[in-house]
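Mind looking over this structure? Questions follow.
With one protein chain held back, the other chains of the complex are shown just where they sit.
Should a chain be cited, it is by its letter among A, B and C, assigned in written order, with residues numbered from 1 in that chain.
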Amino acid sequence: MMNRRSVLKAVFTGGLVAGFGVLMPRVALAAWSKAAFEASSQEMAMGALYDADPSASAEVTLKAPDIAENGAVVPISVKSGLAGVTSIAIFVENNPQPLAAQFTIPEGTLANVSCRIRMGKTSSITAVVTTATGSFSASKEVKVTIGGCGG
Amino acid sequence: MKKTISLVSVLMMVSGGVAAQSFDDAFNSQRAMYGKGHSFTFEGQTYITDHPEEVAAAVEANADNAAKLLAAAKEQHSQVVALDFGWTLTKGLLKASAKSLADGDFRKSMDTSAQAQYHARMGIAQYHQSQAEWIMAVPQ
Amino acid sequence: MAKGILRAKAKAKGGNTVVKIMAKHDMETGNRKDKSGNKIPANYIQTLSVAYNGKTVMESNMGTAISKNPYLSFTFVGGAKGDELQMTWTEITGATATETAKIK
Partner (left out) sequence: MKIIKSLLMGASLAMVASAASVSYAATSGNTLATVDPEADRLALQSYFQKRFPKVQVEDYVNGIYALDAPSREQWQDIEEFPPYEFDIEEGEELFNEAFANGKSYADCFANGGIGIRQNFPRWDEAQGQVVTLELAINQCREANNEKALGWKKGKIAKISAYMAFTSRDNVFDVQIPNDDAKAAYLDGKQSFYTRRGQLNMSCANCHVAGANILIRADLPGPTLGQVTHFPVFRSKWGELGTLQRRYGGCQKNVRGEPQKTQGDKFRNLEFFQTYMSNGLVVNGPGSRK
């Protein structure tokens, strides 16, 4: 699908992105954090993203199914009524790499995102919303079942 | 859970209930409860819960007998395949039996052949039964 | 015209623009093995950023727990029918491209 130009571009920016991964200070959420995304435990991943453990908050709404139809495609949405949300992250505790996604929310973008995640097995899902005053979370367990003929 | 149970009952409902406690019913329930090699009485007579294939396999374990049983199992399997009613595990059993035979484990080969032939025979029985009974499952 | 890997549905309504994006990508985690038992190397989309009028409206960093054909939906204030969105994705391999979509 990719034409030659974007391939060339690919090689070029490729180096750049890799570089950033290493140099980026942990507080700057904008860049893809290697430490966080390749962390093999939720603690490590959160540690790489947040200075303090996120505190549970009713202002964070995590929408996820009780039982996933298929662990390969689980629809998730996160929204928050908190003011000045700068980032939203989604963690799947029992996945090999728990950090699924981390969205930077610039001013003018609503704190309301949806995506689809993969789950290896039944796990607790945690959404973390970051504002100027700290990080707040909501969690929910999503069951992944082995189907008789489906999933 | 309740749902699962009701499915079972539904299945029993459609599986064209023959007269209660036929010999087959008795045999099957005893087999299910005690496995093979168990003796039980039905209408005064004593029987053993072995499938015919298992009886046939209860002979001296040697290359000759093992080869015979495997051939018989393959033959019956080819019949069920001809009816397009084969079961998925049978091929594997035949392979395993052939391997045990090659390895000189005749007892294992003979038991496996017996199992394979049982599958094939049941597949054939299933074909004939379904020919007669499928219509009973149709909602009217 | 050669199409990219991104498909977007962006709708302007009530002063906001609702953006839905899906990428055609296997999102290989690097945890899977092929038939001969060799690990399939990881290859997934790492970042997807969306800009409107040169201003970034969403920056999405993704990991191995994002599904094949990753999907992202969000809403930003502003945006008008006919305007263009610039969407830039980057693979863990370094491959990258910018694609565009019109707001409907």
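The definition used in the following text is that contacts are C-beta pairs under 8 Å (C-beta built on N, C-alpha and C of every residue); 3 or more make two chains touch, one makes a residue touch a chain.
Since we're looking at a predicted model, the values are computed, not measured.
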Completion exercise
Filtering A:Ser57, A:Asn94, A:Ser114 or A:Ser139 for touch with the omitted chain leaves A:Ser114
Exercise for the section: Against the chain that's been left off, what residues of chain B make contact? List them. Expected result: 1, 3-4, 6-7, 10-11, 13-15, 81, 84-89, 119, 122, 126, 129-130, 134-140
Problem - Residue numbers in chain A that touch the chain omitted from display - result: 65-70, 72-75, 77, 114, 116, 145-151
Handout entry: Those residues of chain C which, in the complete complex, touch the missing chain
Key = 3, 7, 9, 20-22, 24, 68-69, 71, 73
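Following the convention adopted for this analysis, only the chains that are shown with their structure count from here on.
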Exercise for the section: With chain centres taken as the means of their Cα atoms, state the distance from chain B to chain C in Å. Expected result: 55
Practice task
Starting from the mean Cα coordinates of chain A and chain B, work out the distance between those two points in Å.
Solution key: 52
Problem - Mean-CA-position distance for chain C and chain A (Å) - result: 14
Problem - Residues of chain B touching at least two other chains - result: none
Practice task
Could you check chain C for residues that touch two or more other chains and list them?
Solution key: none
Problem - Of chain A, residues touching chain C in the complex - result: 1-3, 6-7, 9-11, 13-15, 17-18, 30-33, 37, 72-74, 77, 90, 92, 95-106, 108-110, 112-119
Practice task
Within their complex, state which residues of chain C touch chain A.
Solution key: 2-5, 16, 24, 27, 29, 31, 46-47, 55-68, 70-78, 90-91, 93-98
